[in-house]
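Omission of a single protein chain aside, the complex is shown with its protein chains in their original locations.
Right after this comes chain A.
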Amino acid sequence: MDKLSPLTPVSPRISFKSSLQHLDLEWTVQNLPHHQELKMIFLIEISRIRTSNIIWVGNYSTTVKWNQVIHWSWKSELPLECATHFVRIKSMVDNGMPPELSSWSEWSSWEEVHAQNPLEPNALFVFPKRKLVEEGANVTICSIFGSNLKDIFCYLEGELIHGEQLDSHILTFELSNVPFVRVSGMNFYCVEKPTNITDGIVLFVSKVLEEPKDFSCETRDFKTLSCTWSPGVDTGLGWSMQPSQSYTLVESVSRERKHCEHKNVCNWKITQELQEIYNFTLIAENHLRKRSVNIFFNLTHRVHPLAPYNVSLESIEATQATLRWKVLYHGNRYSLLCQVELEGEGKVIQQSNVSVKVSGEEIFSELVPDTEYQACIRCAGAGHFWKWSEWNCQKFSTSEAAPSEALAVWSTVREENGSCIVNLFWKPLSKLHAKGKILHYNIITENLDKPHRVKLYSASGLANDMKLTLDQCAYQINVTASNSAGQSPASVIAISGDSGKEVEEERIQRTEDGFFVSWKPLSADNIIGYVVGWCVRLQDPLCDLQWKNIGPNTTSTVISSDAFRPGIRYDFRVYGISTGRVASLIEKRTGYYRELTPSMNPRVTVKNLTSHSFVLSWTDYSTNDQSGFIQGYHVSLKSKNRQCQPGFEKAVCSDDSVCCKYNIKNPEQKTFTVENLQPESHYEFLVTSYTRVGEGPNGTFTAVTTPDELSYTLVQIILPMIFSVLLIISVCYWKSQWVKEKCYPEIPDPNKSSILSLIKSKENPHLTIMNVKDCIPDALEVINKPESTKAQVMGTEKPFLAESELTAYLYPLQKEHSGPGPWICFENFTYNQSASDAGLCGHIPVPSKDLPWQQGLLTQPDNLLNVLEGNCEQPLREIPAGEASLNYVSQLASPLYGDKDSFSNNPTTTMPEPCSDYKMQMAVPACLASPLPSKESSLSSVVLLDQGEHYH
C-alpha cells in the first residue's frame, strides 16, 4: 500500500451550547479521494484566553469519507462564556503504523470562540447561568467583569467565598461535592462594591435518582397485572429545572411499553391470554440519570386470588357444622388451595386445606354445643404459592345439648323450731358440661321415713343456692340442672337429724400451696368419700360456702383459693360421706392464710385502785376476731422511778421510752393485777396483744395515780362514820317531834301535867280541866300595832313582822254565830318566814297594803262582811296609831258579848273569862279553830305571837 500524503482539516466551524457547555466542532478533510474511506486520527488543541495557553490536547479517530463533515464535541469544565477559546486541528491517516512513523498534516488555523460579547466597562456576569448537577458533583463557576469594576465579592448561599483569578477580569470558583440544599437551588452571586452591580446564578443540585426497590407484579383476575415498587427520593426541582423522575414499564416479550402515571404503581393490561411469561423492565428517569430494574415471571406464579365469596355455614348442629364457599374461576388448568380455619374463643382449633376450582366444602365436627365459633377461609394458587387472598370469615353458634355432668352439691343443716332448715348449695356447671344455658335447677326432696313423700322445687338458672324448710331432718335431696336440650344427671345428697359428735377444733398453718387439711380415716366401710367445707366471706350470712369432694381413700387435701386473704381466720370442716349420702362432721380445723399482727389492742379498764396496786381488765377483748392467733399480752408499765415490779422486765416501749413489760402468755387471761406500787405515785400502762407475727399497734399509755395511804385509811374509816352520824341525825330529826312532845311540849297538856296530879292530890281533889271546846268566843279582836310598839314589844327577839305597822281588829261575833268556837284572831296577813317557823299553820302570804276583803283568792268580801258585822266600818287606816297594840288573847278570857260601841271605841278592852281562872296564854292555831264555819277561816285565822311575848 502506498504512503498517503497528509490531509489537512479545513474550515473548522465551532458552535457553542451554553446549557451543556459544549464546543461542537465541524470540519472537512481536503484532498480526500472520491469514494474512498480513510481511517484518520485528528489531533485537536484547545487554548483558553490566548492561543498559547493550551488547556487541552486530544486525539479523535474516525473513518472519513470524501466530502464528509466531521463532528466532534468537547465539554468544558469552565463555563465557556467566561473566556475566549481557540481550537486547531491536524490530521493523520491511521494506517496502523506508530504515530511517529506517520506524518501529520498541517495545523488548521486557530478558530476563536467568543461565547460572550465583549464586556462593557461596568458589566458583571456570573456563569453558567443555568446549571443542573447531581448531589456530590464538582462545579466550576466563573465571574467576568468589565474594566471599571475592581472589588468583586462573591457569595455562595450568602457566605462570602474567594475564587481564583484566571485573568484580570475573570474569577473562577471550584465547588466540589455540592450538596442538595433546596429544590429552588443554591444561590451564587457576585457584587461589585460600591457600585452594587450584581449578578448571580442558581445552581440546581438534584438528589441522586435511586433504583426502584421491591419491584413486583401480580394479577388478581388474570386480566390486569399490577406492578408496584418503592420509588425512593423525589428528585424534582423548582423553576422547572427538573420535574420528578418518571417511570416507564417495558415488557420485552410483547415489546410493549407504558409510561406510568403514578410514581409507585403501574397497571399492565393482559391482552394475550396465551402469554404466560412476562419480562418487565421498570425505568426510572430524570434529566441526569436513568435507572432500571427487571423482573421475569410466569403469570400463574404471580396470582394473588381474590377473597372467597358466598361463604356460608349450613347444617349447624350441637357438635357439627358445614362450611361452603366459592372462588373466582380461572379456568380448568388453574386451581386454588384454600385454607380453612375454625376459631373458638379467639384460638384456632381446627385448620385444613382444600383444593378448589369453583366451590369448596368443609365439615367441622367435634364441636362443643352452645358455643360460638368463627370459620375463616382464604385461598392461594395451588400450583405455585404467591400470596394468600384476604380472609373471609363467618361466625356461627352450635346448638345446645343436655348437661353431661351432675352438679356438685353441698348443704348446711340446722334445726329451728322443730323444722329443719337446709341451705342447699351447688356449683354452676362448667361451659363444657352445661352444654347450653342452664334455664333452671330442679330440687326434689324425698322424706326418708316416708319414701313416697316427694316434693319438687325449682330454682332460677342464675341461682347457686336454695333454702329449704323441711318438717324433719331425714331427707334425700336430688338436684338436677336443665337447659333447653335436657337435664343433667341427678346429684344426690342426704341429710339426717343427727348432729354428730362434738369435735375439737385444731389450728393449722398455711403452707405454700394452701391450707393442708388432714384427718383420721374413718374405719367404716360405708364411707364413700369426704368433703372439706369452708367459708370465704365470713361477713356474709351464707358465707360463700365452698367445699371440696375427696375420695374415700384420701385422708388429706390442700385447700387453696384466690379468695383467701391475709389476716382472716378460716374454719375448715371435714365431713365423712356415708353410702347413704349422709355427711357427718369428723374434724375441725382453723387457720389463717397469713397471720398478721393484731389490728387493735385490748380496751383496758382499771379496777380496785389502791395505794399499792390496781387491776387491769380487758375481758371484752375477743381473741377469735383478730388477724392472727392471739398468743398473749404485754403489759407495759412506766413509772417515775423506773423501777420494775417483780415479774416485769425492762424494755424499750413503742414511744422509745424505757418501761417495764410483763408478758402474759395465756391469751385467755384478761385481767392483771399490778402490785407493789408506791402510794401517791404516777404510773402509765399499756396492754397490747401479740400474735406469732408480732405485737398490736402502738397505743397511748393510760395514766394512773395511786392514792396516798392515810387518806385511803381515812376514807375507809370516816366514810362509814359519816354515814352512821347522818343516819342517827335523820332518825333523831324524824323522831324529834315525838321526843319534843314527850319531853318538853311547847304547850303543856294539863292532862299530862304532873302538877295537876300534885294539886289534885293535895289541895282540890275535884279540880278538873276545862275543855277548850267549852269556851264560846263572842268577839274577834283585831289588833293594829304600830312599828314603834312592835319594836318595843318585840325587844331583842327576832322580828318576824316585815311591815312597819301592824294592824289588828277585834270584831265582836254575832251570838247567832252558826257554831261554837274559840277565839278567832284576825291579824294582819303579812308575815315572814319567822312566823312560819314559829309553828303557825294556815298562814298565807298577803301584801300588807291589801285588805283582807280585797284578796279575792283568800276571802271573798261578802263572806268576810258576813262575819264582821257593821261595827267594823272604821277603815283600817283610821285607827290611831297609839291605840293600836298587839293584843293578847288569853285562852281563858271570856268572850265579849253585848256592847258593840264600847267595843268599837276601845278595841283593846278585854273581858275576863268568868268561867275559868286559868290564865295561861296560848296561841290558837287556825287548824285548831275548827268551829269556824267557813273554809276561808283556815286561811285567815292567825295569831302572831312570839314565844317571849306572852302577857299574863
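Throughout what follows, a contact is a pair of C-beta atoms (placed from the backbone, for glycine too) under 8 Å apart; a residue touches a chain by one contact, two chains touch by 3 or more; residues count from 1.
The definition used in the following text is that contacts and distances are computed from a predicted model.
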Name under which UniProt lists the unshown chain, selected from "Sterol regulatory element-binding protein cleavage-activating protein", "Cardiotrophin-like cytokine factor 1", "Phosphatidylinositol glycan anchor biosynthesis class S" or "BOS complex subunit NCLN": "Cardiotrophin-like cytokine factor 1"
Of A:116, A:187 or A:292, the one touching the omitted chain in the full complex: A:187
Contact partner of the left-out chain, one of A:123, A:139, A:152 or A:237: A:237
Selected residue (touches chain absent from view) among A:197, A:459, A:558 or A:693: A:197
Sites on chain A contacted by the missing partner chain, in the whole complex: 126, 129-130, 155, 157-159, 181-189, 191, 196-202, 204, 236-241
